[in-house]
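Below is one structure, written out as structure tokens, with a few remarks after it.
Note that this complex is displayed minus one protein chain, with the remaining chains in position.
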Amino acid sequence: MEVYNLYCLSVKKVKKFNNIAIIEFDREIRGYPGQFIMLNVFGFEEIPLSLSSPKTITVKNVGKTTNRVVNTKEGDVFGIRGPFGRPFSYPDVEKIYLIAGGIGIAPLNYLYEYFKDEIEVIAIHGVKTKEELIYDYPEVATEDGSVGFRGNAVELFLKLADFKEEFRVYSCGPKPMLLSLYKIMKKLGKLESLEVSLENYMRCGIGLCGSCVTESGARVCRDGPTFKGTDVSEKDFI
Amino acid sequence: MEVYNLYCLSVKKVKKFNNIAIIEFDREIRGYPGQFIMLNVFGFEEIPLSLSSPKTITVKNVGKTTNRVVNTKEGDVFGIRGPFGRPFSYPDVEKIYLIAGGIGIAPLNYLYEYFKDEIEVIAIHGVKTKEELIYDYPEVATEDGSVGFRGNAVELFLKLADFKEEFRVYSCGPKPMLLSLYKIMKKLGKLESLEVSLENYMRCGIGLCGSCVTESGARVCRDGPTFKGTDVSEKDFI
Amino acid sequence: MLSVEVAGLKLENPVALASGILGSKKSSLVEIAKFAGAVVTKSVGIEKREGYKNPCVINQKCGVINAVGLASPGAKVFSEELKEISIKKPLIVSLFAPNPENFALLVDYFPFASAFELNLSCPHAKKLGMSIGVDEKAVESCVKAVKDATDKPVFAKLTPNVTDITKIGLAAEKGGADAVVAVNTLKAISIDIYSKKAVLSNIVGGISGKAIKSIALRCVWDLYEVLDIPIIGCGGISNWIDVLEFIMAGASFVQIGSAFYNSLRTIEGIVKSLEDYLYSKNERVKDLIGVAHGGV
Partner (left out) sequence: MLSVEVAGLKLENPVALASGILGSKKSSLVEIAKFAGAVVTKSVGIEKREGYKNPCVINQKCGVINAVGLASPGAKVFSEELKEISIKKPLIVSLFAPNPENFALLVDYFPFASAFELNLSCPHAKKLGMSIGVDEKAVESCVKAVKDATDKPVFAKLTPNVTDITKIGLAAEKGGADAVVAVNTLKAISIDIYSKKAVLSNIVGGISGKAIKSIALRCVWDLYEVLDIPIIGCGGISNWIDVLEFIMAGASFVQIGSAFYNSLRTIEGIVKSLEDYLYSKNERVKDLIGVAHGGV
């Protein structure tokens, strides 16, 4: 059994947007794009967060614990366990699309940084409105059209993609978005080129408690969070 | 912690001499010359025995358990744990002497077989009388002079050895014999060329119980059974 | 070769899923039931319980410490989740309750259960589990209450956190249990030296996994010496050799929890190896139960 001892890191830099923050630690966390850590927020809960780069997490305030995290300051100390989970698979093609919805950008940003100098990486970030754009990607979609493409990330992807080319798609975001992407890729017979990262409610993070199990019976924390399109089905996005 | 699970081997061949037997198992025991196993003799005790070759043990009947072992038959099954302990060190010279007293031949025979085709190995076996000669080495010493040199193994070694040459000495046998050898090598300033294998009473075989501890405070089962001449002192042979 | 029968339950193979591991969703139970001899659900109580805050599970080199705190959606919701489950293996529903009456009430929610397992042994939930399981009288009366409420087999899951587990086992037998499950986790703790605090939100948890194997095995051994009812072994089993150790010590079948860490298909591998070995020896599981005790 691998061991995931709790250890502590302190915050080196915080880049804050309205209700989202990019938090940089003083040291790297050895991991791969797609993996997540359990962040122990002393006095609050321990929550799963994707690595958004070797040194950063990117967090959205949705409740008590994330509120504390987003409002962190330089020098604050957090407990960390992990990284856990299966990383995104190695893209054995020359071109990949990253399709992020909202805070789903976190794990994809790491993937972006990891491969952008090696292959062609087209990162698409879809958000409600331009205030939520926290990274500088060229391809952005806003629902209100406040900047970039008006619509969602999947629609923008459909506009950009040339399906005669060989590419892979990596996606993370709200379930309805993933579902629509899944259906499209299925129809195109390209499920094997799709990889999604799921976010179910987690407790143990090591595949035992069962709280993150998908409708197909897989464990998001251990068999995922990244899944091949061929290993999931529609019901997993509901 | 390495694990030493009990496993079973069955006896393939027994070569019996009066009160000594060379017992060959059906499979090899992965180990090195100088290491020992704990032989679990079902219904009797578990006793430490040196490997006398990858597949054999060479046992002298001195009590209840060894009596059972020496009188074993083809097909008998024994439990085995190990091998344990530090093997003899690699002889980084072109010539080595093995000096065995009585049943001390067991671990040295393995060393002999291991290196005889690579370097010059002079094996000296000293016994009380010729009935105890169970291996065919050219250099033998009998106390009663019934065959070979009359005297003990150490005396024969002194007769044969040319101390201007570079060589190493490996020895195993009764403590008084080891003591006389130790004193000689010490006087010659050659303790670093000596290596002895000790046999103290053993219980755990893994360095915890303390029953095999030498007068110098070392554990025969774990820091030994082989010791460099420089790591022991006279009191360890008493 | 692998099949066993306990209290009328027929198991294709002697390796079942333990309670609380991947047992709160239909989907994972279905996956695991493909290979397991039987599956036990997560323990359920009448009311919804949140359980403890994260961190509630820590894994260490030799074991897992958990204080999930009997998180449960409550009997009604859970029975909805499970009722349409279609598996070909016995489905054992694990129950927890603070007293005999509540235990008995739970039974009716799960008409589809093949058997019930009473969790008398959770070491971290206050007033539930272990606080009952260390008390002979309470064990006896809880078992009796459930036996009176159902015709299905009733298993009592015991805690190893007691001075003498055989006394508790005998109490369960007296209450009419069809079998005992030995064991649940051992009370344990972990401290983070950097924050200088206990790691689990609940401070104390229960340790499972390899660390407790030889301890659980000893419980099975001791129980086998005194009980007439069958024993179901549980605790630290992670390979086919462990399974056989438990069976030879007296278990009629075993349950596996923490070893699912390795893979959702942990049981598949274990059962295959077990089958190969028994085939090579031409032996049957049911003939090996308790053999290590020797004599007749």
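Just a few scattered comments:
For reference, chains read A, B and C in written order, and residue numbers begin at 1 within each chain.
Note that in this section a contact is a pair of C-beta atoms (placed from the backbone, for glycine too) under 8 Å apart; a residue touches a chain by one contact, two chains touch by 3 or more.
Computed from a predicted model, the values in this text were never measured in an experiment.
Looking at the complete complex, one finds that the omitted chain is in touch with B, C. When the missing chain is restored to the complex, the residue among B:C8, B:V62, B:V93 or B:L160 that touches it is B:C8.
Of the listed positions C:V162, C:C234 or C:V285, the one in contact with the omitted chain in the full complex is C:V162. When the omitted chain is restored, the residue from C:I207, C:A259 or C:V285 that touches it is C:I207. One of C:A71, C:L186, C:I256 or C:V285 touches the chain omitted from the figure, and that residue is C:L186.
Contact residues of chain B toward the unshown chain are 1-8, 38, 40, 42, 45-47, 77, 79, 81, 202-211, 213-219, 222-223.
Think of the hidden chain as still there; on chain C it touches residues 60-63, 65, 134, 161-163, 186-191, 193, 196-198, 203-204, 207, 210-212, 214-215, 217-218, 221, 241, 244-245, 248-249, 288, 291-292, 294.
As a working rule, only the chains that are shown with their structure count from here on.
Taken pairwise by the contact criterion, the protein chains fit none of the simple patterns, being neither a path, a ring, a star nor fully connected.
The centroid of the Cα atoms in chain B and the matching centroid in chain C are 50 Å apart.
With centres taken as mean Cα positions, chain C sits 36 Å from chain A. For chain A, the set of residues touching two or more other chains is empty.
Within chain C, not a single residue touches two or more of the remaining chains.
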